[in-house]
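Of the protein chains in this complex, one is absent; all others appear in place.
Per-chain numbering from 1; labels A, B and C assigned in written order.
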Amino acid sequence: MENTHSSDANHLSIKQYLKIGALLTIITIVELIASYVALGALLVPILLILSAIKFVIVVAYFMHLRFEHRLLSQIFTFAFVLALCILLALVALFIYDPSISNR
Amino acid sequence: MSEQAHSVTGIDSRKLLMWIFLASDCLFFGALISTYMIFKGNINNPPYPTDRIVNGEFFHGLLNIPLTSASTFVLLMSSVAMVLAVYGAQNNNLKMMKGWLISTIGLGIFFLLFQVYEFRHFLHEGLGISTNQFGASFYLMTGFHGVHVGIGVIILISLLFGTFRRNSLGPDTGFHIETAGLYWHFVDIVWIVIFTLVYLMPY
Amino acid sequence: MTTALPLAVKEETNSGIWSWLTTVDHKKIGTMYGVSGVVFFIIAGFEALLIRTQLAVPNGTIIDADTYNQLFTMHALMMIFLGVMPMGAAFFNWLVPLMIGARDVAFPRLNAFSFWTFLSGALLLTSSWIFGDAPDVGWFAYAPLTEKAYTVGQAMDFYAVGLLLLGVASTVASLNFVVTIINMRAPGMSWFRMPVFVWMIFVVAWLLILSLPVLTIGLVQIYFDRNFDTNFFNPMGGGDPLLWQHLFWIFGHPEVYVLILPSMGIVSEVLPTFSRKPIFGYSAIVFAGLSIAVLGFAVWSHHMFTTGLGPVPSIVFSASTMAIGVPTGVKIFNWLATMWGGSIRFNSASMFSIGFLALFTIGGISGVMHASPPIDTQQQDTYFIVAHIHYVLFGGAVFGIFSGFYYWWPKFFGRFLDEKLGQIHFWLFFIGMNLTFFPMHFLGVQGMPRRIYRYDADLGWETWNIVATLGSYLLGVGMLVFLYAVWKAYKSEPDAPDNPWDAPTLEWATSSPPPEHDFDVVPVVEARDPLWYDRDNNITREKTKDEHIHLPPPSYYPLLISIGLLVGGIGMLTTLMISALGVLLVFYAIWGWVLEPTS
Partner (left out) sequence: MLSIMKRKTVFSFSAIIGIFLSACSSWQTDPQTTVNPKSDMAYLIQDVYVLVSWLALIVFVVIMFAIVYISWKFRERPGVEAQQFHGDTRLEIIWTLIPILIVVTIFIPTANAIPKMKSDPPANALQIDVVGKQWWFEFKYPELNITTANEIHIPVNTPVAFNLESTDVIHAFWIPQLGGKVDMVPGHSNKMWFTPTEARKEAYLGQCTEFCGTSHANMLFRVFVDEQDDFNQWVNDQQSVAIPAQSELAKQGEALLLNNVAFISENGSAVGCVTCHKIEGTTAMGMLAPNLTHIASRSTIAAGVFENNKENLIKWISNPSKMKPGVSERTGGMPMYENYLSEEQIESIVAYLMELQ
């Protein structure tokens, strides 16, 4: 039974995976608490940063992107950045549209 | 799937196909989330997503943050289980792979049950798809995410069914489970973004 | 592996209808794309003739308002989605594997699935004519006109479901070809030794992969608005019609580059061959293509300058639209430089490419004019825009496609298209095109709006409308000449040598038409224009080494899944129970597909 090929050399151990799982859980709990604590203007940036960290952790380690061919991370980051830019552009276009009357 | 042609870049064509499909899905959920964020500002009839007082009257918000963070935790753990299943498959530890695959499927179904409960609760509170913009965009976004999770569960079940019939690791089984894992993790990170933007962001 | 499925034993038939229905060969799939593309192109062309006949005289009574609105909408939908895109797909299905030295695409069955899903989407959309509900609100279907309150019948459901199916087909095909181009290039063919045509298709595939999901969301939202009373685009219920415009044009602008880039790729192959010299500024053209891909996602709101955008977005989108004109300009200069110092042979293929160069430039110039919002507020939705569209799409994409037909016909079918007829066809198209669409610039400047089924007599528009109508008849005649040439070629004896034009790219190293396995031995590439490199250094590649070549067996599961999706689509138009049936069929076919032995 030949072993699956490519990236098994730089595999993470079970312990490391569990540690990452724990870290993600902690971040989620911190996010939850942050949303209850009255942080005012600070809340939005904190939440965005925390979810961005979770996002990167899952993509880099669970989806193995850090150990894969550079092309895959280029493809995914280009698509993700494009989706983010379109999201920001659309939201901005609608928020700063003076002509919307049923606001 | 098709035979393993020699690939110029060393990346297996099937894995490359999955990653590019995930890139396309990024735009899919990007547009869905954009629609939600656009309508987030002007929901002008009850029921509302969060508690608010509208011309003197108090309206109880529908979004239940503790419940949804529990379902987020469930989906997060299913990602961890998925990773361990892939680990088992790649180190041809059949028992470990089957065990974690079953727990991933279980956690996935558990998450779907959370969603079904939340949808029924909202419907019961009077939030139909045509009630207001919150209803329409929320159901569309979380609905499509739920469909993606459902398809993921079906894929994992068919992979599990594949391993039982042959009670040994086929040459590609490890690879199939890893690719299914990519899809599963993607569905999880989409939920991470939705959870933050929809549930935690102030209105 | 599992035993053969009980349903039917798949024996090796390579003729007859069954072989076409179950083929996974990229060449057969390419031919099917080409044939359906030309058929729909002719139907849409006929619709255009009806439109022009109605507009020939003021207050024309040949066609009533509703039919006219259906005609111009279906003319646009069929030309774009069922004519130019599939003909482009015919070229990249046929040529990409041959040009990069691969035996087939990365996922042959997925390629067959793409074609059959395209065909089911095309048939579903075209069947709207038969069921009396052809979409009649313009090809970009601005909300809230698409809401239930303002439309009668199911026209917009046909539009939404038809485009959803076509979207699935195009996305899957693009995924397939991106993986093929990345992973299956012949040894030695680095990224910068690939032919320019393959680069253009790589860019087209990425544009489709990243833009179609946004359109899918818009279409789902129309479907939900019409069938489940949501209010995405209904302002009464809190929705916003501009949301549809944004979602559509985020897809819309990359789409128009999807229409033109294959033709730019064809021209970049035809001009060097008939100028007897390599393409000028290969890397400039490739980087121009890539920058168009990136910028293509940043310009969409230039379609919405008049919807009340604020000053800042107008300036930003005007700047990005003008910026995207620069790479196009660079390409035109590079094509001219390719012809400079060459020894240009004039035959139908090269004349269509030179025609592309001239007419696409005119379209590009008129396009840059309304990149500036002040001018756009005068030109938007007038016949000036119709002129711009047709100069870039007819003068650009269609001329490029016909240049490709005349150039690769010997390679596809082993027979030449008659040269005499080709010249007549070119001049009929060239003169007809200018007679039809150049006066539309004048009509636009005289203030004639788009999409009007009648106009009054004393507005000064009569002469140019008659000229345009006569021109459009010339185009009809030109198309007949082309069909006669195709019929004549079909009847003639296959007499085409391997490389009739002494062209540089790998597909000319195979026989005409190529064997089913394309290459007897996978070619080794040492330079950019491989065949010219071999000819100049008189290297002869050994051709007949025959080792066991593994070809994927035909399979009917792609067709089965597409039929399942079609049934699902029909269910979305009638009752969702039928859709459930469709989903079951899809699941069964996927199950069969996965368990099908591939060796």
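One rule holds in what follows: a contact is a pair of C-beta atoms (placed from the backbone, for glycine too) under 8 Å apart; a residue touches a chain by one contact, two chains touch by 3 or more.
This one's a predicted model, so the numbers in the text were calculated from it and none came from an experiment.
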Looking at the whole complex, which visible chains does the left-out chain touch? A, C
Out of C:P373, C:P514 or C:G564, point to the residue that touches the absent chain in the complete complex. C:P373
Touch as defined at the start, partner being the missing chain; which of C:L459, C:L480, C:I539 or C:L576 qualifies? C:L459
Considering the complete complex, of C:F131, C:W191, C:F228 or C:W340, the missing chain is touched by C:W340
Take the complete complex as the reference. Which residues in chain A touch the chain that isn't displayed? 97, 99-102
Given the full complex, what residues of chain C touch the hidden partner chain? 64-66, 69, 137-138, 142-145, 149-150, 152, 235-236, 239-242, 275-284, 306-308, 310-311, 314-315, 318-319, 322-323, 325-326, 329-330, 332-334, 336-337, 339-346, 351, 354, 357-358, 361-362, 365-366, 368-369, 371-382, 427, 430-431, 434, 438-439, 442, 444-456, 458-461, 464
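Just so we're on the same page, only the chains that are shown with their structure count from here on.
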Mind checking the centre-to-centre distance between chain A and chain C? Centres are C-alpha means, answer in whole Å. 36
Could you work out how far the Cα centre of chain A sits from that of chain B, in whole Å? 14
Which parts of chain B, given as residue numbers and ranges, touch two or more other chains? 9, 11, 16, 20, 23-24, 27, 30-31, 38, 42, 44
Listed in rising order, chain C residues that touch 2 or more other chains are 182, 210, 214, 238, 240, 243, 250
Chain A-facing residues of chain C, complex: 182, 210, 214, 235, 238, 240, 242-243, 246, 250, 297, 301, 308-310, 312-313
If you look only at chain B, which of its residues touch chain C in the complex? 1-3, 5, 7-9, 11, 13, 16-17, 20-21, 23-25, 27-28, 30-32, 35, 38-39, 42-45, 129-130, 132-133, 135-137, 140, 158
What part of chain C is in contact with chain B in the complex they form? 102, 106-109, 171, 175-176, 178-179, 182-185, 209-214, 216-218, 220-221, 224, 228-232, 237-240, 243, 247, 250, 550, 552, 591, 594, 598-599
